[in-house]
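Inspection log for the structure reproduced underneath, given as structure tokens.
One protein chain omitted, others in place.
First chain written, first letter: the chains are A, B and C, and each begins at residue 1.
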Amino acid sequence: MTSSPLLVDIAFWFFGVMSVVTGWLVFRTDSMVRASFFLLASFLNVGVLLLLMRSEYLSLILILMMAGEMAIMAIFMLMFMMNPAGLNPMNMVHQHRAAVAGGIAAFVALAGIGLVARFPDRPARPQPVTEALGKELLGDSMLVFESAGTALLATMVAAIALASSRGRYGSAYEGSDAPPLDPDTRTADAPAEPEPDEHEGHAGMEGMAGMDHGGDGGGDGGEGMAGMDHSGMDHRGMDHGRGS
Amino acid sequence: MVVSRGRPGGPLARLAAGAEVPVFVARGLGAGDTEARLLGTSAVRVVASPRQATVLVVAGHVPPGMAEPLARVHDQIPPPRVTVWRTGAGAGALDAIRAAWPQATVVGPGDDVAATVVHAYREVLLGRRPTEQPRLADVEPAEWRGVGPYGQGGSGMTGGVPYGRPMAGRADDLRDGLSLDVVRVRMGPFLPAFPTGLVLAVTFAGDVVHAVEVDDLLTPGDGGLGAPLPDDAADSRGDPAARPVRIDGLERARCRHHLRWLARLLRLYGLEALGRRVALMAAAPVPEDIAHLRNLHRRLERAWVLGRVTAGVGVVTGDAAAQWGGVTARAAGLAVDARSGSPAYQALGFAPVTHEAGDGRDRWRQRLAEATQALELAGRAGDATVDDDHIEPAGQPAPADLAGALGTALTGQEWGDALATVASIDPVVHPGAGADRPARAEAAA
Amino acid sequence: MVALAAFGAAFTLLVATAALVLLGRWLAGPPGWAATAPERVPFAGGLPPDVHAWNRFHARYYVMALLFLTFDMEMVYMFPWAVVFRQEGAVAIGEIFVFISILALGILYAWRERSLGWS
Partner (left out) sequence: MSVTPAWAAVAGVAGAVGAGVYIAAVADRAVGATVAGERGRAGRALGGPFRAAALWLVQGRATTERPDARAWALAPALYLGLAAVAVSVVPLTRNVTAVDVDAGLVLFGAAQALAVIPVFPNGWSSNSMLPLIGAFRFIAEALSYEMPNLLALLSVSVPASSLALGDIVTSQHHLWNVVRIPLGLPLFLFAGAGLAFWGPVDLPDGADLGGGTQAETSGAHLLAWTTGRLAMLFAISAMGAAAFLGGWLGPVLPGAAWMIVKTVALLVVLVSSRHLVARVRPERYVVISWAVLIPLALVNVIVAAAVSL
């Protein structure tokens, strides 16, 4: 049975609007969990749009993968964001002017493509997309396929090397010099500490720490409860941007 | 309207009155065999959180420090709720509870607590008895509303007391150097897997125990309620008139004690039904149970993979094990046992059972082996007796420095492992957390 | 051929079931009997918490999570491969063997570096 074109159109607009609305909600909520799951909802709506464009496999695989990936995004957001549940209000938007300009530019560019490009006037001839994909992977694109495997392996090794704090030889901090906080200082010149400060050992985390103190300090210093003004919010927003 | 049909006495509630009774057990000092009796009753389901319970069963003596936590646990049970308090018969204990908790049903050590629980549950669901009102006053934890310009709790991103509580702060991590938030939560005294009366202030870094302190809520004083139940594991020491003590009674009590411990441990590992079987066995072990226990041991090792999941968890060996003494030391290969020096025990061919690894697995192996050995000794003992100096307590005595011992054992462990460690050691906690062991601490075994 | 109607039924099922649960929840009782503050205290054995439980939670499996991200990508290729495998025969099995071996190297490395467990 082919579905009624009107129903498909209605569904297309509904899910299209929903994907934009949920995408917008990502920036309107204080809670990192909600933000992650709104983003997931936005992707799911895009997945349904793919389905409506007769791309069953791509749609389902997008949904399947986004579920796992947004769960991971949620845990990383919760790990590294201050105030992850939004118990105190905050602003997820920062650098308003640049954001607005970038948004408008992107919209104009994409809309321009939409207006200028020559689209087929009817949907693609129905064909088993999954099979076509498989044949492509086993045929001309075999090298791409295997290269992708190698790239994934490189990604795995890099991720482990960068993120893991220990290895087969024990703790990564043992016998290592803490990277200097001051860019002018050379690591080798740093005084040898009997027990390297693990906390400082993580350059990335030091950045996090710095911004955290900034956020807290602003409040604690009582720089005016009116410190929750535009600039204050913007500053915190930037912290979030860097955190992610 | 569905809402009215769901009220006590309505059709739904009448149907629900036949359900297995969800019970939350709050063990006070000297809880005796209350929990094992409930675990061994098929009409009752012992649950892990008061939110899922309808009946709160309080067992034994609740010192003043634990009164407020008890009231809070009571309030956390959703209505309809009802309380059954099982107490020892000491000095007007029943009347004191009836005066302080007029809504509760109070039973003595001789009453059938499971039947009382089922009856009370049916009464409240059939609308013949009112659901209990909250015991604590309705007071918000802290004032917070309208502090900031957005109506938030405090200042900045993480400051202030939004919704009445501050947010967690950061600390350097013990394990991987990522300094994220740490959360200090006081666990206990009524956490199901915890030893009676233990309160641990656990600082969590994620799900890992960052630091732990022991809080003492057990100080005796005015306002305590209930009396300890006669605890068969400690019977032999409690009664000075019964000197010297008969070995068979002593060893049967030891077997009961270890089996009750095992029933609770099995529940912790999700084996509720098997825990029920062990609790039934613990009620009155007979010599024929020796074969059952051996069989149980084999099955726990293999089919139920309890050996696999407990191996290497909470290792306590060497000096640390010596500091604990008792079962924990023997599970680590130290043959410390007061019974070794007793001629009466030597005549029975007693030699202390020991295990080597001192981990969670060897601790349950140890307890199970001691339970089996106790039954064998009881069968052989005849009317042999033993003097006070050579009585080995069944329970794990708390070391002088309980906080330090637990700190060493738990710090850096994942919470599930940490809890399994505490539950498998199961120390007898007493006021002052272990300066000296007063006699009444044994009664709380 | 894409059966949009079947997907429509699946979507209806999802929404209808969820709606039914929410309706049942609403009918079963007023939202939250817990009128008093102590009744709303989170359970930790009887004592109230000092701070909010919501925190920058140190999820100890972040390396494994990163590994999952890369591994998840592989599934995109595997399903199409499985569908055409029998038409292509030995070439396909050779290709997937190489692909799987490359990925297995990643797991082997992670296991060797003890990166799978809790940090």
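For the reader, a short list of remarks on this structure follows.
We adopt the following convention: contacts are C-beta pairs under 8 Å (C-beta built on N, C-alpha and C of every residue); 3 or more make two chains touch, one makes a residue touch a chain.
Predicted model, so just to flag it, every value in this text is computed and none were measured.
Listed by label, the shown chains that the missing chain touches in the whole complex are A, B, C.
Taking the complete complex into account, B:267 is the one of B:170, B:267, B:297 or B:390 that touches the chain left out.
For the chain missing from the display, the contacting residue among A:52, A:74, A:90 or A:163 is A:74, taking the whole complex into account. Within the whole complex, the absent chain has one touching residue among B:36, B:120 or B:306, and that is B:306.
Within subunit A, the residues in touch with the undisplayed chain are 1, 31, 33-34, 37, 40, 44, 56-57, 60-61, 63-65, 67-68, 70-72, 74-75, 85, 87, 128, 130. Considering the complete assembly, subunit C touches the hidden chain via residues 1-3, 5-10, 12-19, 21-22, 24-25, 28-29, 31-34, 37, 39-45, 49, 52-54, 57, 59-61, 64-65, 67-68, 71-72, 75, 78-79, 82-87, 89-90, 92-93, 96-97, 100, 103-104, 107, 110-111, 116-118. What subunit B contributes to its contact with the hidden chain is residues 2, 6-8, 10, 12-13, 15-16, 18-20, 22, 42, 47-49, 51-52, 54, 76, 78-80, 125, 141, 162-165, 183, 185, 191-193, 204, 206-207, 266-274, 276-277, 280, 303-306, 308-310, 313, 414-417, 419-420.
One rule holds in what follows: only the chains that are shown with their structure count from here on.
Between A-B and A-C, more C-beta contact pairs are found at A-C. Distance between subunit A and subunit B, defined via averaged C-alpha coordinates, is recorded as 45 Å.
Separating the centre of subunit A from that of subunit C, both taken as means of CA atoms, is a distance of 17 Å.
The set of subunit A residues that touch two or more partner chains comprises 79-80, 82, 87, 165-166. For subunit C, residues touching at least two other chains, in rising order: 52, 54-59, 119. Of all residues in subunit B, only 148-150, 152-160, 162-163, 167, 170, 172-173, 175-180 touch subunit A in the complex they form. Within the complex formed with subunit B, the subunit C residues making contact are 27-30, 33-39, 41, 43-60, 118-119. Against subunit C, in their complex, subunit A makes its touches with residues 1-3, 7-8, 11, 48, 51-52, 54, 56-57, 61, 64-65, 68-69, 72, 75-76, 78-82, 84-85, 87, 126, 130-131, 133-138, 142, 145-146, 148-150, 152-153, 155-157, 159-160, 163-168.
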